[in-house]
Structures are given as structure tokens and as C-alpha cells.
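Worksheet for the structure shown next.
Here the complex is missing one protein chain, while the rest keep their positions.
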Amino acid sequence: MIKKLFAAVLLVFMTVMLYQLYSNITEKSELSGVSRGYAERGASELGTQNIVTSIVVTYRGLDTLGEVSVLFIAATGVAVLLRRRKEDEPAVTAAKRQSSEILQTGTRLLTPIIIMFGVYIFINGHLSPGGGFQGGAVIASAVLLLFLSDINYKINHGLFNVIESFSGVFYVLIGILGLLLFGVNNFLDNRILPLGEFGTILSAGAIPVIYSLVGLKVGTELASIIDNMKKD
Amino acid sequence: MNIIHVIGFILMLIGFWGMLTQKNMIKIVLALAIVETGLQLVMVAFGFIKGRTAPILDSAELVNNPASMIVDPVPQALVLTAIVIGVAVNALMLTFVIRLYQKKKTLSITEYKDLKW
Partner (left out) sequence: MVNPLYIVAILLGTGFLLPLISKAGRRISLTVFFMSLISVSAISYQWLWSFLFGGQTAAMFYTAGVEPPLSINFLIGYKEAIFLTAVNFMGLVGAIYMSTQIKETGYKAMVLFLLMVLGLNGLILTADIFNLFVFMEITSIATFSLVGMDLKLNSLTGGFKYMIAGGLASVFLLLGIIILYSLTGTLGIESMSQYVLNVDNIKLLSIGSFLLIFSFIIEMKQFPANGWAIDVYDGANPGITGLASATGTAAVFYSLYKIMPIVSDEILSIIIFTGSLTFIASNLMGLMQTNPRRMLGYSSVAQMGLVMAAAAWSVFSQNDGIFFTSVLPLLLNHFFAKAGLFWISGIIKKNDYRNWGVIRENKVLSGIFIVMVLALTGMPPFPGFWGKWNLVLDLAANYEFFWIFIILLGSLFEAGYMLRWLGVTLKKTSEKDIIAYDSYKVLAIEIINITLLAVSFFYFFRQNQGHLSYYLPYTAGLALLGLRSLPERFKGVLALTSIFFYGYMFLPLQTGFVFFFNAMFIFGAFVLTIATLNRKKRSSTFYGLLMLMTGSLIAIANADNILHFFISWEIMTVTSYLLIRRGNESEKESYSYIMFSLGGAFLILSGFAYAYSQNPEFLSFNILSMAQESSAAAFILISLGFLIKSAALGVHIWIAGAYSKAEDDVTPFISALLSKAGIFGFVMLLLTMGIPKTEYIDLAYILSWVGALTALIGTMMAIHEENAKRLLAYSSMGQVGYIILALSIMSGLGWTAAMFQMINHFLIKGVLFLAIAGVIYRTGTADMYKMGGLIKKMPWSFTAVMFGIIAISGVPPLTGFGAKWLLYEALIEKGWYLQTGAAFFASTVAFLYCFRLIHAIFLGQPKNEFRNVKEAPAWFIVPQYIFIMVIFLFSVFPKLLIDQITGIVDPIFGSGLTWQGGTAITSLGYWNGTTVMTIVGVIFVVLAAGLFIKSPKVQKVKQFNIVFSAERPETPELTHFAYEFFRPYRRALGWMIAPYAKNFWAAVTEWTLTISDSLRKIYTGNTQTYIFYILMMSVVLFYVTVGVK
């Protein structure tokens, strides 16, 4: 009770703090600084229709590479933490119930569509809302569905590992390609591929390639996190 | 200064309240996720400009004069990164909770204070 009281008092103070923050926010009416630069240059310089994508993949591409790494670390960390060791007691396996017919049938119907949708999202990342992370998450949701519908479902670890590793390595290599082709300041430059015609699938240079790699990597990583968590 | 800010801040406060009062570790992790969600709303709201459209240049008008028609794209890009990182952290945290639960068969945070003083 005392604890709740303390928490309540603290929360009142925090509310006041956030209110002060809120009350000092002034409404924006113009793009300023870098955002103006992105808006004006993004389309012509990088050939992307979606300005956010041009920022995410190219202008601030290093962030995205880091983001992929974060997910990769988390997946590895989850795997390390949930690894089975000899001294661990064998997990008590309660008899599992088969999932319902509706779920099984629905899964069979939906899985290909979901995966296709995921691929669509990351391939079109430079044109419309979406991108590698969103697409990857959608793909992982298909895997989740498979796990739910089939208690004995096992993912193909070898294949997943290969996809995961190669998509990551190629992403890094594309970054280095910029350094090799253009110069020291061109890490992760998307213009190593021709920019193509504005507004079409094959435009914006390497961005669709990068986003596809990111999509594959994110999809496999999230899937393996789910796989690891399912085990215990 | 708009309604999204308000909602974001309220979500953050709810999350803080949860972190301070819930004993269940899973709930604490979720509370932190709520704080992060609120924060992400606040971040996006900072990029909002009244009367403008999304930063996707899918019409000639937009292509010709983007700077005066779109909202700030930067916070959106940042939020995207923040969300992914948040997901990764939450996944790892829940893994810790799983392992902790296996050690002591309880989710109550107050049971895990062997390290102190």
C-alpha cells in the first residue's frame, strides 16, 4: 500500500514534468534543417518515391545496418539464453493438444498469401509505406501461424541459417561496394545500381535489394526467436 | 502540440505506473513496452505539420514541391528504428524472464533480490 502511495506521488511529479514538456512544445509549420534537405533532394538524388525509405536505407543507412544488427544480436542472445545444456533437466512435456481444424485449414490457406504479402511489402518499400522490417515481420507471422497450427512443426534450421547469414553479409557487402566504387564517403550508397525510372519497382538503385535482404534477414531472425521461445 | 502528444504522454505514464506497481515480471516488461509505445507516438507527433500529407511523392504535385507539402519524414524514420530496437529488447527481456522463472518457479519480482546492499 505504502509502495503504491509512493508510486502515486512520484507519478504526480512525473505528470507535472511531462506536462511542462508538453506545454512548451510549439507547433511546427515548416520543414527545417535536414528534413527540408531530405524532402528536396531525396527524390532527385536517390530516386525514391518514399522519402522515409530514402532516409532509412540510404541517408541514415548506418542506423538501419545497426538496427539489423540489434535484431541479430537479440536473436542470437535469445538462442544463447535458451540453449539446452547437458545439466539442464529435460523439459517436462505435457501432452499437447492438436490445434483446431479451422486453424489448420486457415493456416494452409493463408501462409502463402502472408508470405507473398510480406515480400510485396519489402519489395515496394521505396514506393509505398513499408519496407524490410515490416515485410520481415509479416513473414515471421506466417511462421508463427505454422507453429500454432502444427505442434510438431519444425523450421529448417540449416536453410534459415544460410538465408540469415547471406542476407546479412550481402547487406554489408553492398555497403562496402559503395566504398570500392565511389570513394571513402560512400558506404551504403544506393547509387551503385542505376536509379532507374522514378516511381517504378526497379528504381532507387540498391534500395529494393537492400530492403529485400533486410526483409529476409528480419523474417528469419524473428522466426528463429519464435522457434527458440516455443521450445521451452 | 497536438492530441497525439497527449495520448503518447498518457501512455508513458500508464507504463511507468505499471513498472512501479506490478509485481509480475512479464507485466513489468509489458509496462516498459507501453512506455516505449507512448514514446513512439510522441516522437511521430513531433514530425506532424498540420494540413500536410505523408512523405511519399506519388503525385507530380508532390514531386515538384515536396518541402511545402509533406510532414517531417525524419521522426518517422527514427521511430521505425526505435520500434525495431524496442522489439529486440523486449524479446530478450522476456527470454530472461523465462529463464528466471525456470530457476525459481515464480514470476514475482520481489523474489529475485539475492543481490543487494
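A and B are the chain letters, set down in written order, and residue numbers restart from 1 in every chain.
Heads up, the rule we're going with is that a residue touches a chain if its C-beta (ideal position, glycine included) is under 8 Å from a C-beta of that chain, and two chains touch if they have at least 3 such contacts.
All values reported here derive from a predicted model rather than from experimental measurement.
*Asks:* Could you please point out the chain B residues that touch the chain left off the display?
*Replies:* Answer for chain B: residues 12, 16, 19-20, 23, 25, 28, 32, 35-36, 39, 42-43, 46-47, 74-75, 78, 81-82, 85, 88-89, 92-93, 96-97, 99-100, 103-104, 109-110, 112-117 touch the chain left out.
*Asks:* Write the list of chain A residues that the hidden chain touches.
*Replies:* So the residues of chain A touching the unseen chain are 3, 6-7, 10, 13-14, 16-17, 20-21, 24-26, 28, 32-38, 41, 45, 58-63, 65-67, 69-70, 72-74, 76-77, 79-81, 83, 85, 161-162, 164-166, 168-169, 171-173, 175-176, 178-179, 182-191.
Throughout what follows, only the chains that are shown with their structure count from here on.
*Asks:* Between chain A and chain B, tell me the centre distance in angstrom, where each centre is the average of that chain's C-alpha atoms.
*Replies:* 15
*Asks:* Looking at the complex, which residues from chain B come into contact with chain A?
*Replies:* Residue positions touching the partner: 1-2, 5-6, 9, 12-13, 16-17, 20-21, 46-50, 54-58, 63, 66-68, 70, 72-74, 76-77, 80-81, 83-85, 87-89, 91-92, 94-96, 98-99, 102.
*Asks:* Could you list, by residue number, the parts of chain A that touch chain B in their complex?
*Replies:* 3-4, 7, 10-11, 14-15, 18-19, 21-23, 25-31, 34-36, 38-40, 42-43, 49-52, 55-56, 60, 63-64, 66-67, 70-71, 73-75, 77-78, 81-82, 127-129, 131, 133, 198-199, 218, 225, 228-229, 232
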